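Structure below; questions to follow.
Only one protein chain is missing; all other protein chains are in place.
As written, the chains take the letters A, B and C, and residue 1 is the first residue of each chain.
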Amino acid sequence: MMRDIWLVPALPLAGAVLLGLLGGKIPARLAAVIGASSVGLAAALAIRIALLWFAAPPPGDAFLLPLWTWITLPKFSAVVGLLIDPVSLVLILVISVIGFFIHLFSAEYMEGENGYARYFAYLNLFVASMLLLVLANDLLVMFVGWEGVGVCSYLLVGFWFEEENNGEAAQKSFIVTRVADIAMLIGILILALRFGTLDISTVLHGAVSAWPPGSFWPAVVAGLLLVGGLGKSAQVPLQTWLPDAMAGPTPVSALIHAATMVTAGVYLVVRLHVLFLLAPAVLHGIALGAALTVLLAACAGLVQSDIKRVLAYSTMGQIGYMFLGLGVGAWGAAMFHLASHAIFKALLFLSSGAVSMRLHHEQNIFAMGGLRTKLPLAFAAFLVGALCLAAVPVVGCGFFSKEFLLGAVWAQNPLLWGVGILGAFLTGVYIFRAVFTVFFGASVDVSGAYGVRVILPLTVLALAALGFGWLQTPDFLGGANIFSNVLAPALGGAATDASWPVALIGMAAPLAGIGLAYALHQNGFWRRQGAASPGLFVRFLQGGMGFDALYRAIFVKPFLWTVRVLKDDPVDQVFQLLQRAAVGLHKRLREEQNGKLRRYAGWMMAGSLATILAVVFS
Amino acid sequence: MSLCLLLAIPLLGGCLAWPADRLHPHLPRIISLLALAATLAVALPMLHGTSFWLADFSVPWIPAFGMSFHLGLDGMSWLLTVLTIVLGMFSIVVSWRENVEKIGFFHANLMWSLAGTIGVFLALDLFLFFYFWELMLVPMVFIIAIWGHEDRRIAAIKFFLFTQGSGLLILIGILGLAFLHQRATGVLTFGYFALLGHEPGGAAGFLIMLGLFIAFVVKLAAFPAHVWLPVTHTQAPTAGSVILASILLKTGAYGLLRFVVPLFPTASHTLAPIALWLGVASIFYGAVLAYGQNDFKRLIAYTSISHMGFVLIGVFVCNALAWQGVVFLLIAHGVSTGALFIIVGALQQRLHTRELSRMGGLWGDLPKLSSFGAFFVLAAMGLPGLGNFVGEFLILRGAYGAAPLITILAAIGLVPAALYSLIAIQRAFHGPVREARAIADFGWRENAMMLALAAAIIWLGVYPQPVLDVAAPSISAMGVTP
Amino acid sequence: MIVSWQAPASLALILFLLGLAALLARRNLVFVLMSVEIMLNAAGLLFIAAGMRWGTPDGQIMFIAVLNLAGAELAVGLILLLRLRGRLTTLDGDAAVLLRDSS
Partner (left out) sequence: MIQAAPLAVQGIFVAVLLAAVAIRRSAPLAAAVTGVGFVAALCTIPAAMHGAAIAGEQFDLSGATYGFWAVILSVGFLLSVMGSGYWRGAKNLPAEEFFILLLVATLGACVLAAAKDVLFLFLGLETMTLAMIGMIAYPRHRPEAAEAGIKYLILSAMSSAFLLFGFGLLELATGSLGLADVLAAPNTPMAVAGLAMVGVAAGFKLSVVPFHIWVPDVYAGAPAPSGAFLAVVPKLAVLAVILRATGLPGAALAPGALHVVSVVAALSMLAGNLLALQQQNVKRILGFSSIAHLGYLLVAILAAGEVGRVAVVFYAVTYALTMVAAFGVLAVLSNAGAARDAETIADLRGLFWSRPGLAAVMTLALLSLAGMPPAIGFIAKMYIFAAGVHQELWWLVGTMIASSVIGLFYYLSMILAMAQRQAPAPAAAGMQAGGRLVLGVVSLAVLVLGVAPEPLIALVKAMLG
């Protein structure tokens, strides 16, 4: 049964190929069926494999299915294989199950769009690539999935290609991650050179035995690989693409830019945590960067008016939390937050999509209002998601995972914990700013009703968001350790719990944030903020703190300048000079061919004399 | 003997195709296609040889100079020969519906050019190699000059001058090599094996190597010897562009691999740093200029320059991994760039323009064409899982040990690759529709071609081992460190 | 009178140079022909001088041959001149420039 694991990525891939080839020839409904069912089947299979796993874990708590030899050369080899261990198991569950519900949602959300089949083809391809990424046994295979998800993200962000802006956003997302990927590629190259293979377990064993902790090479390699992860996960300083990527359809944002792809960086670090442990400096860097990201995302989230941008910054921030966990070595906590974030952020995006579906794709929160009664389902779903995101105690999974995570951070570094708490407070403020603005106050008109393909995903995800957290609870809530026990074989034991005053502060911060948001909603501050033209500082925050402008100045403009200067191929011009010289000589020489006999005789005579003299006097 | 067939069938096919258009306009196409199919049928089974040289054929040719008509086939030349034949077939099919004047002569030239190229890949006598080297150009010049686009005259002349002028350096080089060898051993020969291992030392050896290097780099179209390439590729008819980009460029790399490094190990080692930096310069220069182009074909032409920078690096780090990567990249690039030229050719046929500023939003009108276009652009960009990535990765992996800085720069060169790839997709297929058009998408013929090429590039990307296995013996025989 | 070979040789050289100079100076094609004849005859004279020096008849034989040539060349030249004059109504060598690349 474990051997059927190859079907998990293969099914969505087959769906993508099928949809790609048949494309326009099949009815839209069939395209949706193919798209959703292929992922659904993969999800079912993943669940079955997981159940079998829990019933009887294979020896060594890992199962490797080698598929075929990719490259075998004297000094380098790579085998394509799929590796199931607790980490990848959790991730394939997250990807395929959430993926399935998002497909389902998409089927209704995208109805009537041009390129319906193309959409599902991309989405299936994305799921396949993402599954390959997490199942890969070899870094090079992982890199295939890694770039594959990047391309799918590019294609899906630019799905509505006729808008110039979408194309630019899509390009930006791809280029920025590509820059990061190149760093990762160089890291991979170093590993390949050092170990002759990129098989993950071989590399990790080799690294441990070859490199003492804190030495130079692991730091370089881990740093380079980390850059790749930071790019994919939209962490400072490579975060700029994520808000723009919201140009894609909302279910895409839910799947790619919230639940799965953007967490690939976290997965990478977790997968290679043995290597990262050899590079404590890099881990410190991760933690520091993560803290920055958390703060930046929270501040930027406060001033966004586009609901998807609010969510985008919240994603950035939540992944920042995960990296914060990674920075302190709390792999399990990061994974738990990853899974719980996938659920509630998908829920948030889907419910925001459900809202804008009924508002002609309006995304500005200040153009909404009072939807609490008009769209109760969307409201309920969004509210659950927001509670989870804000980590309101006990209500949703976000609380449990953030609690778990911050507890681990506290144990390592109280200062970072403080940043995390500050972030949690701000998160509460900005997400409930959105909740109050969208769902309360004066109401706007809506039309239509939801079909089952919207209702079901929202309901299921909301229930999951409420229930998932109980897999891992703090001591004062039962101390369940189900999740960390699952991961324990791969990542070591559960982290210690934080003491109760710490937990208390952690619980209080989001509530304070929500309270502030409510107060500002009550006195109309949010609405005024939306109506007023933003000041300099607000614009600075809205634009993601000037990173875009900075990059434009130091990368984009010089590049475009170079392009402009070189456009006409200066080397070509040099060769044209030669050509001109030849033509000039030609013209000069033919001047002498003037047909006059005397001139010719003179030439001959001069030539003769010169020759004779030269011969005689040489 | 079958080696001679590999040359004779396309040559004769060309001769037959020439007058055949008097009988029926499609006849030259059919004859050419059949001839290439026959050549392929001869070539394919040759892989199952027992020895390292799959086949060998030698008769004296010009005994006065010790030149012989010596053909030989090893794994590397087999791969490139098959690539030539297969892409030759594509280039015939691609113009199937086009209204080509003098269609017989067109196909004759196409076939002769292919025959010359196959000869280049098979020749094991240096002068014979040079003979084919020059021979393959002449029909190509005709193809560009007669059936090219608006600036075909300039393009043909530039192509002719650059490749011929540099070709003379090869002539001087091999003559010098042979005479030096004669002086040392008393035997005048142009045989590859006789000259192998007799590198002339000192300045003479270096200069001879330099001559060959320059000629091959011109053909490879690496910076700064690339200037003939953009205009030539742009102006050639689609079939010509396909052959030029997919096959003819490869002869330059082949020359470097087969002749320059093995014959002059010491001298090429001396030159290697310069060659590597030229490779890096090519990667960036090609990429930056590609980004700035408005002519779609020209853009692709510049991407070729960028990719050939990788090839140059791979060749001159001189180790088996990189060389595997080079051979692999040659094949993958042949397929992906060939496909791109077919696509742009199809676009030009439909839109009567190659200007990107007049495209945009084509995905709506031409979903199939556009998706194939995006696919192959991404393949050319080096998307992992597709053929080009394997080649580039192996080159980088091979190069890293020898020249880390160069490798890192080359890897960074993949970023501008993404830039020009995406801008091409954006300007051609995405974006707002700028001009109203009523045009047909790919038909079944074009779809079939594209699917075949796409399948090939995916196969190369996910299961490259058979190709690597075929090339391995040749590469290990060339005396590079494993 | 015994004349040394140097004298006719010098005369030949002077004649040759004179012929050359005339060739350059004259525009009329008849005179041009004449100056060529002078040059040829100068060469003939030189052969005679050489014959004188070595006491062989070779020089004189050559002279006769040169004379023949000069005559033949003159004949052909004059015919062509006549035709040219009929066509171009000029004997100016600088005016007969139907064939040229530049003005």
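Just so it is clear, contacts are C-beta pairs under 8 Å (C-beta built on N, C-alpha and C of every residue); 3 or more make two chains touch, one makes a residue touch a chain.
Predicted, not measured: the structure shown is a model, and the values here were computed from it.
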The listed residue (B:142, B:400 or B:442) that touches the chain absent from the view is B:142
Touching the absent chain when the full complex is considered, from C:7, C:21 or C:88 | C:88
Since one chain has been left out of the picture, which residues of subunit A touch it in the full complex?
-> 582-583, 585-587, 589-590, 592-593, 595, 597, 600-601, 603-608, 610-612, 614-618
Interface with the unshown chain - residue positions in subunit B = 60-65, 101-102, 105, 127, 131, 134-135, 137-138, 141-142, 145-146, 153, 156-157, 160-161, 164-165, 168-169, 171-172, 175-176, 179
Residue list for subunit C contacting the dropped chain reads 5, 9, 12, 16, 19, 23, 29, 32-33, 36, 39-40, 42-44, 46-47, 49-51, 53-54, 56, 58-59, 61-62, 65-66, 69, 72-73, 76-77, 80-81, 83-84, 87-88, 96-101
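Convention: only the chains that are shown with their structure count from here on.
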Roughly how many whole angstrom separate the Cα centroids of subunit A and subunit C?
-> 96
Just how far, in Å, is the C-alpha centre of subunit C from the one of subunit B?
-> 64
Find the geometric centre of each of subunit A and subunit B from their Cα atoms only, then give the gap between the two centres in Å, rounded to an integer.
-> 37
Going by the contact rule at the top, pick out the subunit A residues touching subunit B in the complex.
-> 20, 23-24, 68-76, 80, 114-115, 118, 140, 143-144, 146-148, 151, 154-155, 158, 161-164, 166-168, 170-171, 174-175, 178-179, 182, 185-186, 189-190, 192-193, 559, 562-564, 566-567, 569, 571-572, 574-575
Complex contacts: residues of subunit A adjacent to subunit C | 590-598, 601-602, 605
List of subunit C residues in touch with subunit A within their complex | 20, 23-24, 27, 29, 32, 93-94, 96-103
